[in-house]
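Encoded as structure tokens, here's the structure I'll be asking about.
Only one protein chain is missing; all other protein chains are in place.
After this line comes subunit A, so read on.
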Amino acid sequence: MNQVTKFDGTHEDLIHDVAFNYYGNRLATCSSDQKIKIWDYNEGEGIWESNISFKAHSCAVLKTSWAHPEYGQVLASCSFDRSVIVWEESYHDAVKKWTPIATLRDGNGTVQDVEFAPNHLGLRLAIVAADGLVKIYEAMDVTSLAHWTMIDSFPVGEGPSKDEEGNHCLSWSTSKFTSQMMVVGCAKDHVAKIFRQDHNNKWQACEVLGGHGGVVHDVSWAPNMGRSYNLIATACKDGHVRIFKLTDDSQGGALTGGWSRKMFNVTCIADFPDHNAEVWRVEWNVTGTILSSSGDDGKVRLWKATYTGDWRCMSVVSAEEGLSAFQR
């Protein structure tokens, strides 16, 4: 382990999200203190430096997502204040500044998750709010990001969920050669569902990832990387981290662009209660081989498959000890 850059004290309240950009050399943190902070990697010294911090919303900022750098340095954030703001870094007199270029505020409730679509779909943004609607926006003119058009909207379940009933969450499938897919955590229904575009480009609820004993706090669709199956991880309020394996069930159609309501066999291949406290977030690495999960026990756990396909905890990161190797 080399240099550690600590976040401590850089925000005045809880940090809710950390997000790397596409290249992994910039980092955005957002917090309840209504600010977003951008960190840049200083390769020379091997440390992360915080260059800029700006007040983003008038409530807690829950999530941030980077757009593909092809579109510039663009960031989207969502908040309790019911809005999503798209930010762009601009230069004015050699001073870098993040300016809000678009505010999307047509929902009726906390915007609980925001994520840019994979690059091959263009500059698209999916959001899900407490009103139980997933909305997909697209920037029609990528040279001016001020105009976003809602191109799709679909309900994830039965009506809205109050904030205390738990949050929605979503994650895009990054696969380039299939129909558009995403997995959505459905708040009070205590399940996650896979949504897919059918032949008429209409989003349909398809497979259900069940077995959760509480609200699904987060979902993450692993980068496929040409595997014959897909992996989806969920973080659940009941303290479990679960990994679902989606194997092709439609005679080759799933990976080549065919459509049917049932394309995958969903099996839960791992179910870890190790956190023993609410698990808030899960996220895959870029190759979809390592899963990170973070929970209320104050620990980050890293999960990796052994060569026989069993998922194991490979290490535990805790606040007190830094990185400690996992012993089993």
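List of remarks:
Assume contacts are C-beta pairs under 8 Å (C-beta built on N, C-alpha and C of every residue); 3 or more make two chains touch, one makes a residue touch a chain; residues count from 1.
Everything below uses one rule, namely that contacts and distances are computed from a predicted model.
Among the names given as "WD repeat-containing protein 24", "Cytochrome c oxidase subunit 3", "DNA replication complex GINS protein PSF1" or "E3 ubiquitin-protein ligase FANCL", UniProt records the absent chain under the name "WD repeat-containing protein 24". For subunit A, the residues touching the chain absent from view are 1-8, 12-20, 22-25, 27, 29, 31-34, 39, 46, 48, 58-60, 62, 69-73, 80-81, 88-91, 119-120, 122-123, 142-143, 162-164, 166-167, 175-177, 217-218, 223-228, 252, 255-256, 277, 280-281, 283-290, 292-300, 302, 304, 306-308, 312, 314-315, 317-319, 322-323.
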